[in-house]
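Just one protein chain is left out here, and the rest sit where they should.
Right after this comes chain A.
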Amino acid sequence: MSRVCKRSGPACTDRPLSDRAVRAKFDAWRHVVASCLGPRARLKQVRNGVGGRVSTTSTCSVLLAAVPPSEPLLKLLTACVLQHVQRFGDAGLFAAVLGLSLVDQVTRRGSDSSTAVRVHQRLLELCDLYLTSADCCAKVEVDLGSCRSLLALAHSGVSSKPACGLDPAETQQVSALLLKAFLQTIPCGSTDTVRLGETVVVGVEGEAVENSAVFPGLLLDVPEMLHSGDLERLGPGPYKLALFSASLSGDLSERGNMEIHTGTDPEAALLEKLLKVGEQVVRDCATLFLCQKVIHPVLQQYLRERGVVVVERLGIAILTIFTISGAQAAATSHTPVPAEAFGWVEALSIQLCGTRKMLHLQPTANPAVCTLVLCHRNESMLDELKVTCKRVQHVLQLALKDPVALLGGGCMETHLSAYIRHLSRRDAAEMASDLDCSPQEFLLAADGFCRSLEAAAQALEHDGGLVLMDLNYGHCWVCPADEELDTSTLLSCSCGLINSSAGMEWTTLGSTHPDFCPRPPPGDSTARACVLDSFPAKRNALNVAVEIASLILDVKYVIRDLN
């Protein structure tokens, strides 16, 4: 008997962006990501309808990964943003907000999308040119000789995530620790190829943030059966170390069906093999026996009785142990460990992080590995803090490669918008003819572009405060909602670079204002900027945003297979 299964034809949506439901989803997404931006962001509680943990976050990588949208065009956008975050660590929300704003500006005006895309691309080139040029006023040099700007970079990164639940003093402490950890990952020796080391982040829940610390080397959980007396008995280091990546639990790891003759005991045979490995390791005078997976209790007991320190279930920490000890992991227990596979550690000790005990492995050489122990009272906050710290480490590493930072707090966006607005007005006719459109069309699209940049700056304010731009430098200023608007009370711009002075003029962001070319900041102030963003991350985010917006605007049909 045969069965007929009716297949339904694909569903095709013509000009998806003109569909009201799709537009509503775009708006919703824009609200969600824009409200997550900045140090006063609104947090999102994300959970699965079936159950499981609730995560409270405003971090792009967590939010976008946890909430996949149903709309294909939005899927495209989140995928691009996530990929950007993976490469650059930072400015994911900025990319998403900017991309969605660009799409919103074009669809709201109902202007021709292909012209808008051409203008956007052209303006992106101008932005890129400006940002990379030497006389760009939206960036500052990062002085690698001092901690100041690196610390500002770290501080901006940590303070921009309110779900970490840190007070100002704790923010300062965590930023300093991050910088300290980062500096420890820079190798000292001057070889031809410099490779950055790594920072292992260990989270300890239930302890005060002030117990957080950085240790050189690696910290592992203390095995249950290890007592501090055992370490004292070891004598002075360095200690030889045997490392296994294979499971030593003594089970048959082969897959598939297997037949075993009654009377033979595979478990006993395997255990015998394991003990032979143990015997060999003891004979080779190893003091540490580490395994990525589980070690059979009998083998553990055998080793412990002979004074060997046993640590099992290392998991991902095994990669760090390669680096600090120089050991090669044995992938099988069937052959003896070759002499060259053993590694060394300089010292073993037990460290206290609050009330949690950790086993501290100190490397013999200087492999630039350190462990950052992060303590926090609350699990949700600790999760966010861990993600934030990884993000900041990434940003600091990028700064090492390219020691430039962009002004944060929305100043870079308003400045860039003012600059592009000025340029597009000045050269409207010329550029319009280049792009094969009328000057009016060009100006309209350019206005949309600048407004999108301003929207990204505006998104940093969530409490109804008034966002202003000065007409001298094009920086961003915020006047809180519950204080009356009085420009004389404005002290400094959001990034801290510009102080207010007599004769300065402001305009509400997004309103029409006389044309001006933003001036470079006064010469003495460049060291003052206290809110900094990663230059490479933000520059790439700008590119990603414009490219993905162009792609979305170019889509004419969405075809769905409904089967």
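Basically, a residue touches a chain if its C-beta (ideal position, glycine included) is under 8 Å from a C-beta of that chain, and two chains touch if they have at least 3 such contacts; residues count from 1.
The rule is simple: contacts and distances are computed from a predicted model.
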(message) Looking at what's absent rather than what's present, what does UniProt name the missing chain, "BBS12 protein", "Coiled-coil domain-containing protein 22", "Glycosyl transferase family 28 C-terminal domain-containing protein" or "EKC/KEOPS complex subunit GON7"?
(response) "BBS12 protein"
(request) Please pick, from A:5, A:50 or A:316, the residue that touches the omitted chain in the full complex. (result) A:50
(request) For the chain that's not shown, point to the residue among A:172, A:211, A:247 or A:351 touching it. (result) A:247
(request) Would you indicate which residue among A:163, A:218, A:385 or A:509 is in contact with the undisplayed chain? (result) A:163
(request) State which residues belonging to chain A touch the missing partner chain. (result) 24-25, 28-29, 31-32, 35, 40-50, 53-54, 56, 66-71, 162-163, 165, 167, 205-206, 224-225, 247, 249-263, 293-294, 296-298, 301, 305, 313, 377-381, 462-465, 480-483, 489, 491
